[in-house]
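Shown here: the complex without one of its protein chains, the others still in place.
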């Protein structure tokens, strides 16, 4: 059984385990106040060509709930697409912190500047606006939960709207590595500082054991963030473990390379499937492929492969998600294609 | 500079890094639903001689807030000693989940059965009891934040009170390894199942990279706990990392041995200091020593050693905390004693 | 200027002010533990032909947030139609208590049994259901926010679904008086005990100064509700004021009569408008009329009447809401019709 279920089913890039071994006799300060974390922050800022305030957390839901509840006032909510991770896959973590997720319907996982502006405008035009949740920030992810990518223009337009209404724009980069070398991607890492107020650079799904790096491009926003990190249970005692991993990921272009490895393979698989007239639910932009297949084919594939059943399409066909990871071996793709051909014959 | 500041300043027991290396080519299911986690749970249950429901979380504050907010009703609070970790060192994490920490003053870090019963009784005797937070569970830690240990009798009495009022007793075992071989400890690991409803077995401070194992001795209490784990940001994507660590810690008696290593060294240091007529703030029960020293001595020690300044005693003397860890090398104790003698001469 | 804006723009039925005068020399126990409250509860239970546990609160949002946060577990959310009051007009009050409002799209303000069942089933069929908010209760209102009414069959079907999944069904009866004599209404007051687990009988919009009566048809659900009332700021010090008002509303059939007064007038107005070929956004079921008018007519009407602008229909027409209240004078309807005719000529 080989898994294409997600991009977090193997430990981590080997360099990280090696580095863990190397530091085993050293002592470090707790809670991320150590020299490895400092070094990692410097490396990230170098890659971002920025001077941002950076903090490390353990996982994605934790990061989202900590950042969002930290930034919002009690009567504010966060705007998200309906398919946004915070809206559907975090067990109401944002609401548990007291805030409504104000969802906007989107067909491609991306939030449109116009939709956000319309929503905010109509809020303030209502005489009884105080009877409704105040839109207090905007949440997006890139790549999105549907594997799509923002263009620089789309992101820039969105940022303009949030600036106009003076609310922060926050980008969930759980899979950011896979965006950087995604299809037609025109946003380089060093451009994010001018496109969002806060983002997190995902480690868990991009080659780390665990860990996410929260980047506040406006340091005035982050002044007391460590209080919220601790309060929400996100301040790792051995914070140096997080610094260690990001230090490695941001050395020798590794973070970019890991994403590119997956995208390249995903591209090969995508092409092979398209040659066989397999339809995709959405275009392949990054490391997630959404295949529309006959249900009998899906059943047969399940014997050797693990993947996520995404949704029914009609009585006979359904959509499955194939995730290619930083750790996926290229030969597995060809095995998959061979098995696929055998099934379809 | 050598640190006695805490028991989480080094990575982890070498076997854990080795094991990480060994599994680097394997794929695992996410979120703790994998075979390593299953194996680790079995080993813990074997050690506990129990059939408890076990879940893995990343850190202590996260574990406390997740368990406590999961168990309480909205109008209930949790009883704790005033020095309890949840009351003073978690940035109001419990309150952030909506619950009051009802604190009881204690001089030794331990909660007394009688004090708890008096508090609960007086709550229900009040005609306007609904104007006050209902006591909904009891939180204790062992070893306590002051390094003291519960006796079996004390814990059993406390448990009887909580049973009488039908509220759960929850034990924070962040440093449980150090309790097991603590001075005069009379509670074996396999006895906790009859002494508390829920406990967590600490990994972070006891030789793991990170991780805590929550043990529900009454499985009816834990039915939907995974929802809360996810909602509070505590469900690790690569949950198998937690299983891996507890599997190792609960093989070959390692968990016990790591605690004993520290306690043995702490005992030596304690004896040496007592020979020199150094007073202790409280008796040495486990791996934390609270030394009362002249402030000039403290200043001099700080040049070579890191430790926590606990509190002022009087104008000239203060209390410092020396934590001996699973990773502390015995020779460092003798170096410390030598340096201490040199300073005091 | 005459207002058809809502049903809470005048003080209260005159009998209530008289009664306030009559008790001015008496002393009462605080917090609703007085004999007037007891008497009011008995009268309500008589009207309901029930033996329900009844509590009084001050306003609708307060009641909704107190009941819902009291009934849900932390990881649960409440199902509501998208237009439900809790979803759109309470500033995120439910989320502020930690719970997601799980909205279902509806075109008529009513929740369909099948939609609820589909939602719950698909939740539990998901292997990763713990990554999503657990559906923990169902919220409906009758009349709905769109003025429509549930039939007994619809409500009964919905109740069956909630019973099947063992979650409470809660009915917001802010305007319940207007449902009782609504068009084609087939649910008598004494039938609600078999159709919902909890409901609130609205006073504020139905002739009281203020106040809502929460009725727990299953008393096991309400055991500690007074704690939540106090905690959420809803326990009125002079609770006897609430008892006094419900005592009067539930004497001599007054509650029913006040609703019928409004419905009768609304029916006259509706007929007159239909004679003039005015379209309604939805059929007139109770005291709210949704008129589709030319925008110029709306502008002209605004000179003499206050009403709520509901939504744009197209460039030239819009929908306005006319609320007929327990206190609306019949002659005002004819004045309105006359003015309307004058404008349209």
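Order of writing sets the labels: A, B and C. Residues in every chain begin at 1.
To be clear about the criterion, a residue touches a chain if its C-beta (ideal position, glycine included) is under 8 Å from a C-beta of that chain, and two chains touch if they have at least 3 such contacts.
Everything numeric in this text was worked out from a predicted model, so none of it was measured.
Shown as candidates are C:227, C:267, C:285 or C:326; the residue that touches the absent chain is C:227. Checked against the hidden chain, the listed residues B:33, B:119 or B:132 yield one contact partner: B:132.
Considering C:9, C:128, C:156 or C:282, the position touching the chain not shown turns out to be C:9 (whole complex). Touching the missing chain, out of C:205, C:260 or C:284, is residue C:205. Think of the hidden chain as still there; on chain B it touches residues 74-75, 77, 88-92, 95-101, 128, 130-134. Counting over the whole complex, chain C has residues 2-3, 5-6, 8-12, 14, 17, 20-21, 23-30, 58-66, 90-93, 96-97, 204-205, 209-210, 227-228, 230-238, 241 touching the chain that is not drawn. By the touch definition given at the top, chain A reaches the unshown chain through residues 31, 69-70, 73-75, 97-98, 128, 130-131, 134, 224, 226-231, 235.
In the analysis below, only the chains that are shown with their structure count from here on.
Remark: chain A and chain C have CA centroids separated by 42 Å (rounded to whole angstrom).
In chain A, the residues that touch at least two other chains are 90-92, 96-97.
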